[in-house]
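Structure first, commentary second.
The other protein chains are all here in position, but one chain of the complex has been omitted.
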Amino acid sequence: MIKVGIVGVSGYAGAQLLYLLLQHKGVEVKFIAAHSKAGEEIGDLYGNFVGKFSQNCCTFQEAYEQFDEIDLVFTALPHGKSADAVKLAFDKGIKVIDLGADFRLDDAQEYEKWYKVPFQHEELINESIYALPEINREEIKDKKVIANPGCYATASILGAYPLIKEGLIEENSIIIDAKSGTSGAGRSEKTGNLYCEVNESIKAYSVANHRHTAEIEQELTRVANDKINLLFTPHLVPMNRGILSVIYGKLKTGVTKEDINKAFEKNYKDEYFIRLLKTAPETRWVKGTNFCDIGIEVDKRTGRVIVMSAIDNLMKGASSQAVQNMNLIFGLDEKEGLELLAMFP
Amino acid sequence: MIKVGIVGVSGYAGAQLLYLLLQHKGVEVKFIAAHSKAGEEIGDLYGNFVGKFSQNCCTFQEAYEQFDEIDLVFTALPHGKSADAVKLAFDKGIKVIDLGADFRLDDAQEYEKWYKVPFQHEELINESIYALPEINREEIKDKKVIANPGCYATASILGAYPLIKEGLIEENSIIIDAKSGTSGAGRSEKTGNLYCEVNESIKAYSVANHRHTAEIEQELTRVANDKINLLFTPHLVPMNRGILSVIYGKLKTGVTKEDINKAFEKNYKDEYFIRLLKTAPETRWVKGTNFCDIGIEVDKRTGRVIVMSAIDNLMKGASSQAVQNMNLIFGLDEKEGLELLAMFP
Amino acid sequence: MIKVGIVGVSGYAGAQLLYLLLQHKGVEVKFIAAHSKAGEEIGDLYGNFVGKFSQNCCTFQEAYEQFDEIDLVFTALPHGKSADAVKLAFDKGIKVIDLGADFRLDDAQEYEKWYKVPFQHEELINESIYALPEINREEIKDKKVIANPGCYATASILGAYPLIKEGLIEENSIIIDAKSGTSGAGRSEKTGNLYCEVNESIKAYSVANHRHTAEIEQELTRVANDKINLLFTPHLVPMNRGILSVIYGKLKTGVTKEDINKAFEKNYKDEYFIRLLKTAPETRWVKGTNFCDIGIEVDKRTGRVIVMSAIDNLMKGASSQAVQNMNLIFGLDEKEGLELLAMFP
Partner (left out) sequence: MIKVGIVGVSGYAGAQLLYLLLQHKGVEVKFIAAHSKAGEEIGDLYGNFVGKFSQNCCTFQEAYEQFDEIDLVFTALPHGKSADAVKLAFDKGIKVIDLGADFRLDDAQEYEKWYKVPFQHEELINESIYALPEINREEIKDKKVIANPGCYATASILGAYPLIKEGLIEENSIIIDAKSGTSGAGRSEKTGNLYCEVNESIKAYSVANHRHTAEIEQELTRVANDKINLLFTPHLVPMNRGILSVIYGKLKTGVTKEDINKAFEKNYKDEYFIRLLKTAPETRWVKGTNFCDIGIEVDKRTGRVIVMSAIDNLMKGASSQAVQNMNLIFGLDEKEGLELLAMFP
């Protein structure tokens, strides 16, 4: 049994993570920590746990004191908040999977440019890895600090990766138009997150400056061996869960639909969690799962490819990908605890 | 392994049932039959199955021909449509769990009064049972024809049962005001089920004549040893899943909140799938589960009890209760394949 | 032109009121006041006003200083907050329409029992009136302090009134099961009001202790000439607007469906804003209007009547009823500015 703790259980991603860990055969949850909700029973915060799991949330300090008794800690905190827990875990010699953004970028300056706060613990950059198993599975296995990718970034990188890897599109032609359910905004008490404000409307936000742009560019640049700049636009959609990332790229001369299909087939045919569809993906079919559904079209008239990539933002975009990474670094079957299908409707 | 087939897989309840059976360790699905969708692959009807289960729907006739090879058939069809399959299964000596309404009432005249169609195969009335495990577990075990309760009826009977059983309310004072998500209307192409028609509105329907009234009265009458008449009003709510049944009853003189609590505790304390809450239940916490969450209030001012009972209409109200009944009649752990928690949000 | 001001414009009811007043031919809006949003332009709070009305919100103090220049002030504030403004308006000799609860109950003790705060300015009780035009139009006309009814109360009283007035039901048999859209909870930043918390779920709340019970009982008692106690249960529905109030009553012996229909016809046939339907009302058809749609069923089996009453909680349940009251006390056509139809879908 892998002994784990969660620091930051009271947000949607943290609670979803707990949900998955409780159903995972190889895991024992030793503690769940929450900042402002410390002392409260998890079932009072999330009624789905009632009768199944009745632990109280502890403070971060209480969590830190139990680091000696666990093999792995998950941190699910806003950016700028997880560095201390990560550092402590590293020093104690236990593994850490950070669902936050603090170790996703391997360039401190870039981090500070996008996040407007100082990068903490730069000494951990070399110990950490941006962990998207379908892209860099092998490199992840030995790392101590696992930076779990952002939700938009997961959908976008998985959708764009074969195009870049196989050199099919003009590298700086990428435009990503992404749409997310409202749980992406977290359980924060802001006017903009209220039911009546989100319902029956759609908007773009953080236009031309959303932070996930940085990690998408970083990872695609790594693949391209060439600096990639791309335009990323997120939207807020009136639904609880789901991200649909639509990626537009200018095809290099002569590239056909068949070339594109082959590239995706080549890179993803053995990936259980990626389903290549013949139709346009819909977020409802990946809801509650670790799947990334991908559909592709080519528009001959304009010489462009359109890749549509759908995930559940709280699952493959956060918690279930964290479990996938846990399985990976502990040598378990990557699918363990993750063979979930979407429940519909 | 229990070998099973589903007749009527293309509706929401049928597809949900398949979902559960595929994840059940003790079951092998031999065929899935659909009427108008025969010949289509299930993944084309429900994209959640893509990559996991790729069987084609067969015709009912093709299903019938395989009855010799299975131990159990599930029928999930509109009322009046399952009698033939049920009769055939009975004659073949295999068990049948009918998610439809055709064998729920044990009085053919009553059936015809509410359903306006003839009762077929009256000879099976004695072989069949209204199967709500928390109420009549022992009687279910030996029966061949299992009439799976209706969704509204499940929530309502479970909410009212301890009140009647322990004689706490005036028997003919019961008013049930129930609210259901839209999946209860099925996957039928009617104007009233369109997104824009249901969204942003609420209405009552089938006021004073909804068919589930008959089965609620039948089962409560059985418990009361006295004919019970009650008023039942269903509502359509703009959400996919969930039923909240609110039951009002006039307390007998001297009955207290404590008496009520004790009655529920006495009858349900060992029932895994019933959670007695100290707060008002919310359908979101039972979504995707076999749980029935119950909350109770007493209004001293008017001498009334208010029982609130929440289920997932497609789960405890249909498919997962069918699996619970299957577990029961095949001697498995009743929880097998059903230890699901609600995924939130 | 009636010169008006709004104290409390930043909530949903206040903003909806401004919307109506801007389109009303006989009204000039002199100021809009908001507490925490003072200094902000209304268009920054509510984007629908952009390009049409660009006034800044003033402080309450700034509003009070302009009471000499207006004929009428609307207060749209949480309970316990409007008494000062109302008192000042009264002392200045201007009329006031209070959308809050502070002058709805004419018994200070009753107010304190339900609201848990002291009744302020009891000396105004005799100057104020609970103003539901369809019930007590004539009494409203001369009053200075107009207590605009609560949303649930409006739907419930209008639905129950003819039953009580004409003596058709047993007076203490009334049970009201009401369902409201989420705007009823206001624009307050609470976890329970977040999109993901409300969406895809339904729950009852304030069971057996919701404050609107008091005003429903008060007004029906006035009609009955006998103390009426009733049970009221509100529910939160995942939609923006709309209240459906379902009223159950035990028919007196011999009362028929025809008697009921006649009673409603008699009392409401000349009421423009009440539509007696032959079908069950749906909130979508009254959304954005001052209509109250009423449908009636009788259940002979249980001897009960079911009255379904649908309004828009922000309109007939708050702002448009306030405008109707304004029209009434200033001698305008009651329909002025209120001949809106629901926009569908």
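Should a chain be cited, it is by its letter among A, B and C, assigned in written order, with residues numbered from 1 in that chain.
Here is the rule we use: a residue touches a chain if its C-beta (ideal position, glycine included) is under 8 Å from a C-beta of that chain, and two chains touch if they have at least 3 such contacts.
Worth saying up front: this structure is predicted, and the values here are computed from it rather than measured.
Novice: Using the touch definition up top, pick the residue from A:Gly5, A:Gly150, A:Gly184 or A:Pro281 that touches the left-out chain.
Specialist: The missing chain is touched by A:Pro281.
Novice: Who touches the missing chain here, A:Cys196, A:Ile274, A:Ile294 or A:Leu340?
Specialist: Residue touching the chain left out of view: A:Cys196.
Novice: Pick from B:His35, B:Arg137 or B:Arg187: which residue touches the chain that isn't shown?
Specialist: B:Arg187
Novice: From the list A:Val7, A:Ala76 or A:Val298, which touches the chain that is not on show?
Specialist: Once the missing chain is taken into account, the touching residue is A:Val298.
Novice: Which listed residue (C:Cys57, C:Leu194 or C:Ala342) would be found touching the missing chain in the intact complex?
Specialist: C:Ala342
Novice: For the chain that got dropped from the picture, name the residues of chain A it touches.
Specialist: Chain A touches the missing chain through residues 172, 175, 177, 179, 181, 196-197, 199-205, 207-208, 229-231, 233, 235, 237-242, 244, 246, 248, 280-284, 287, 297-299, 301-302, 304, 306, 308, 310, 345.
Novice: Name every residue on chain C in touch with the hidden partner chain.
Specialist: 12, 15-16, 19, 22-23, 46-52, 183, 200, 240-241, 275, 277, 282, 284-285, 288-289, 291, 293, 341-345
Novice: With the missing chain put back, which residues of chain B would touch it? List them for me.
Specialist: Chain B touches the chain not shown through residues 12, 182-183, 187, 189-191, 193-200, 238-240.
Here is the rule we use: only the chains that are shown with their structure count from here on.
Novice: With chain B set aside and the rest fixed in place, how do the remaining chains group by touching?
Specialist: one piece
Novice: Distance between chain A and chain B based on Cα centroids, please, to the nearest Å.
Specialist: 37
Novice: Please compute the C-alpha centroid of chain A, do the same for chain C, then give the distance between them in whole Å.
Specialist: The mean C-alpha positions of chain A and chain C differ by 46 Å.
Novice: Quick one: report the Å distance separating chain B from chain C, using the average Cα coordinate of each chain.
Specialist: The separation of the two C-alpha centroids amounts to 39 Å.
Novice: What positions in chain C touch 2 or more of the other chains?
Specialist: 196-197, 199-200, 238-240
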